[in-house]
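What follows is a set of notes on a single structure, which appears directly below.
Rather than the whole complex, this shows some of its chains in their spots.
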Amino acid sequence: MSSVLTIKDLTEEEFTLPGNAACPGCAAALSLRIALKVLGPKTIMIVPASCISVIQGYYPKTPCRVPVLNVAFASTAAAGSGAVAALELKGKSGVKVLCWAGDGGTADIGLQALSGAAERNENMIYVCYDNEAYMNTGTQRSGATPRAAFTTTTVTGKLERKKSVPEIMIAHRIPYVATACAAFPLDFASKLKRAESMPVRGLKYIHLLSPCPPGWRFPAEKTVEVGKLAVMTGMWILYEWYDGGYNLTGPSKALLEKSRRRPLKDYLSIQGRFGHLKEEDLESLQRDVDEHWEEFSKKLGIRA
Amino acid sequence: MTGNHAVAYGVRDASAEVVAAYPITPQTQIVEKLAEFVEKGEMRGRYIRVESEHSAMAACIAAEACGARSFTATSSHGLLYMSEMIFWAGLGSFPVTMAVVTRTLAPPWSIWNEHTDILSQRDAGWVIMMCESAQEAYDTAIQAFRIAEDERLVQPVMYGLDAFSVSHTAEEVDLLEKKDVEGYLPPLEPSRLRVYMDPENPGTFGNLVGPDRMMEIRHSIKEAFDRARVVIKDAVRDYEKISGRRQVGLIEEYRCSDAEVVMITTGASSGDAKDAADYLRDEGVRAGLVRLRVIRPLPREEISDAVKGAKVVAVVDRDYSFGYGGILAGELEGYIGKKMCRFVAGLGGRDLTPEDFKGIAMKALEMGEKGDVSKEIWWGLKG
Amino acid sequence: MFLEIRLHGRGGQGVVTASEMLAEAAILEGYHGQSIPYFGAERRGAPVVASARISDKPIRRHGQVYTPDTICVFDTMFVLRKDVREGLKEGGTAIVNHKKFPKIDKFRVYVVDATKIAVENGLMVAGWAVVNTAMVGATAKVLGIISKEVLESVVRRRWRGELGDRNLRATLRAFEEVRG
Amino acid sequence: MKSILSKPSEGASGLTGMWRIKRPIMDTDKCNMCMLCWLYCPEGTITKRAGGKPRIVYEYCKGCGICAEVCPSKAIIMLRREKGAVDR
């Protein structure tokens, strides 16, 4: 279970039409474009309040070439459950349900519905695109905002650590959990493909780090670079979890050894949201990363 | 059969396809029965055991969007907890139906009857009905789907059952033949929907609408509601045909035409009020009753017609809006005028009996005679 | 005819079921019937109240019964409690689960040893005698409008097989044994 | 009965090429057809020509500059609009 897609595997057909309302350089828009290439037209999207609801622009137009059900902020996975039930009942099991929600709509206000759907093991794919704050409302902190980041509600930097939704989902023991990063679209595409083609029914969860130029305060063209640095510095780990065990994927595979990881500073210093940090803050965050890897590497051993 | 079970049978007989619900006293019997129907294969639908009411309504909405007839039930705090999604269903024109077992809102905790909960959702774009008995609960459960899905309307419908006095009271209930119900209800086709998620013909529901277009979208719902009266009347008339039983439309008039005092009520205790009217007439007082079966659309004209001849009208509210008063009285004020007495009664589960309604009618007559009906009376309040 | 019955027992004795059975039986006999539980925090052993109405006209009211014609007392302990007798009409009837019971002037008192009947028919749940079917049998007899056949069908609808047999036996025995 | 669904169309948010401040210019000669620019363009405003080479759709290209950044052969440069070709 480790086939990796290549560019050639992605259809040329676009399911998000150009001329949408995403900011220039938006990684969330990029990832959605890729995702729909993988899943194809027989997909119903469920979208809560978020940048992605705004990206769709104004009625009576939409850039989305698959059906999209916009839903209330807290209700994504519950709406997904209703859609799955209806489709199965109507015999349309070929139609996939894709929930596509932000970190706020997943880690905070949508967590309960997601947890409920996970416990019931609803047969759908849930992607959380994580831009690490409430971006649509102008960059307030979310549970997924990393420690020390500036947001408009943590003007001196967030005090608490980032909530890990993938680990929470693993605690739910659903069939498939993965992390991804918008800067590695083929890794993301491969994981989506895997999630889609798993033989077991159930909830497949992918948590996608999605750099955001205005929210993270970097120039639009740096989106891919920032995303790559998140992974290369080890701040964000690419992995999959299924059958009770973890796998590192993509560049993260090579980063178990600390020396292979780029210094965290490279990632932090190109983003305005970390601009206020002092040297000791950087060090403390670097320690977090190192500890996290250490903890994580122990989990890697466990495959049931 | 209890009112709760009557609802469950109605939902079964109407071939609901997706049920998503969360338990709450005194609604539990409805969803327990439905879960059992589904598990035992007595119903083709799915039962989604959601983790909250908010999710229940979200699941119903999405199920409707994917073409499935859907149902939920709740009460009091469950209703408030799903309020955002109730508006979502109403403003998005998803023809969900929902049974609401009316219960007092906390704090402090109370599980007994009051109507404030269901009335608190009266702006949400739903048709709202109230059931007087278990039989009417069954009938309404079926009619609700017909009304909700009528192409002229396509809006959700909720109906109230008074906690315990309808929900748990066991009474005689005539059930219909499944095939009669099938003929009565619209086909289980997605075409009946305004919002349908169809990969063959993709569209986006709910993305932003600017100030230049939103008001027109809202107005189209208003127009649907303008048609709701007819839709309900048709649904009731056709139901009379399949059931062979008389049905109440928007309002029920009981010994109203010659009444000097007319009580206006809704829900379970209307029966007690009817008994009271009979007793009063035995005693020489011409009392009558208007029962609201439908609260949205509010049957203003029907009511003002019905009470035209009365000397005095007693609106009995089993609900309250602080800083405003009894809600039904407030809503009907302009249509009943200076002869309207406002009674607040039966809050927090306080029981109402025929004796109470006799008292209310007499008090109203007395106030009418004195010419001052302005005071709101809290009936049965203790020292 | 308009009959109001109130049943008093304790959580676990099947009081609500009994009131439903009475209403149902009346309906099968061609009357109108209604059963109204009073719902509180229902705990095993704690006091429980339910009511039933039987009438030859459709029953429209939905309130609790406050002035019963008949009370049915499932549990001896309660007999002496004021609230149990509250509202019972003068000349009304009390049907009591007891071996024997003093006459009370204002009421007609009937007794039936429902506990014994239940125990002897193995109607026990977690050490509790479930006396509801016996009490229904006794009440049916006292009311005089419910036949044994109807009782049987009411019991059979609720309990299948062997459990149904035992409940039916309890019902019918109480029907026979109740005395006033 | 009226559907209230929005229908898919290009330019759902207008001619977003207007948002651009820098303009990506592709030097097709330098292009090795790796299609990374196509892969990474968030807008889907890079399409494949008949010959297999990428082409930028300027009506909607927001000028984010990602294509230029990811191009391994430096075949795309970003021109400030002011100094560059006239916008449509």
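Brief remarks follow.
So that you can tell them apart, the chains are marked A, B, C and D in the order they are listed, and the count of residues begins at 1 in each.
As a convention for this text, a residue touches a chain if its C-beta (ideal position, glycine included) is under 8 Å from a C-beta of that chain, and two chains touch if they have at least 3 such contacts.
Note that the coordinates shown come from a computational prediction; the quantities given were computed from them, not determined experimentally.
For the assembly as a whole, chain copy numbers read A x2, B x2, C x2, D x2.
Just so we're on the same page, only the chains that are shown with their structure count from here on.
In this structure, the chain pairs B-C and B-D differ in their number of contacting C-beta pairs, and the larger number is found at B-C. One inter-chain figure worth recording: chain C and chain D are separated by 81 Å, centre to centre, where each centre is the mean of the chain's CA atoms.
For this pair, chain A with chain B, the centres built from the Cα atoms lie 43 Å apart. Within chain D, the positions touching two or more other chains are listed as 4, 6-8. Counting only residues that touch two or more partner chains, chain B has 195, 202-205, 207, 217. Interface residues of chain B facing chain A in the complex, by the touch rule stated above, are 17-18, 20, 44-46, 48-52, 54-56, 58-68, 70, 84-85, 88, 195, 197-199, 202-210, 213, 217.
Contact residues on chain A toward chain D in their complex (touch as defined above): 7, 10, 12, 14, 16-27, 29-30, 33-34, 56-65, 185-186, 213, 219-225.
The part of chain B that touches chain C in the complex is made up of residues 25-26, 111-112, 132-133, 162, 164-166, 168-172, 268-272, 274-275, 351-354.
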